[in-house]
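What follows is an incomplete set of chains from the complex, kept in their original frame.
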Amino acid sequence: MATVKLLGDEELSSDAKAIFDDIKAARKSEFVNNFWRALAHDPKTLRRTWDSIQEVMRPGALDPKTKELIYIAVSVAHGCSYCIHSHTAAARAKGMTEQEYAELIAVVGMAAETNKLVTALGVPVDEAFLADCADPS
Amino acid sequence: MATVKLLGDEELSSDAKAIFDDIKAARKSEFVNNFWRALAHDPKTLRRTWDSIQEVMRPGALDPKTKELIYIAVSVAHGCSYCIHSHTAAARAKGMTEQEYAELIAVVGMAAETNKLVTALGVPVDEAFLADCADPS
């Protein structure tokens, strides 16, 4: 499938190659997955996406494994098979246990169900849920 | 809005009342939010949904706050405004800090962007992501 050719290392523009070098250095691995090889036709989006992912996924108030769980949840909700596979692999690499995985998808499924029940019924937001939004400081 | 009347405590069938009593007992509060008041027309679905939520959201390999973060992520991806508000409130009640919240929505947004880039490009799943799926035991 794919709407563009997946670029091999020897087919990269010099701009794309520089970003691939960053990816390899950051991951301490020569393996660069297909997403980046498809995106490599457009070094500008490749650069912006790589930099943004680095900024968003680095350890912060949330640890990297939890961020991967959230990434999987969104990818499932959007039905992106590639992203589900890549981030499930990433989460496992970051220590996600099979028990955590089982609970993750149970929550995702449950949320999908109540999302649709709520949407079908057109339930108005309770005032109580708006109360503490005033100042998140 | 709402496609059904939100039922007050005095309008509940005896089956629905019994479940509301469970909800109040579990939450140690008289407050029952609108979702349950809309669902209360159908005690069977009310019962099944409440029991399922209890089973899915209880502490396990993942703690309740992390489960709420995942619930918010799915609700955002599905665009369920009610669920976003109720589970954002629930996550805060379970200790989600504003910094954690900021990182959560940054991950959700980032995942949405790469989900769509991947989908647009039709990127095939790397074999490496399939490798360790053989036996999660």
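Order of writing sets the labels: A and B. Residues in every chain begin at 1.
Definition applied: a contact is a pair of C-beta atoms (placed from the backbone, for glycine too) under 8 Å apart; a residue touches a chain by one contact, two chains touch by 3 or more.
Remember, it's a predicted structure, so these values are computed and weren't measured experimentally.
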| item | value |
| --- | --- |
| Complete-assembly copy number [criterion: all chains share one sequence; 2 shown] | 6 |
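One rule holds in what follows: only the chains that are shown with their structure count from here on.
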| item | value |
| --- | --- |
| Degree value of the rotation bringing chain A onto chain B, based on Cα positions, nearest 5 | 180 |
| Separation of mean Cα positions, chain B and chain A [Å, integer] | 19 |
| Contact footprint of chain A on chain B as seen in their complex | 1-4, 6, 31, 33-35, 38-39, 45, 49, 52-53, 56-57, 60-62, 66-67, 69-71, 73-78, 80-83, 85-89, 92, 97-104, 106-108, 110-126, 128-130, 132, 136-137 |
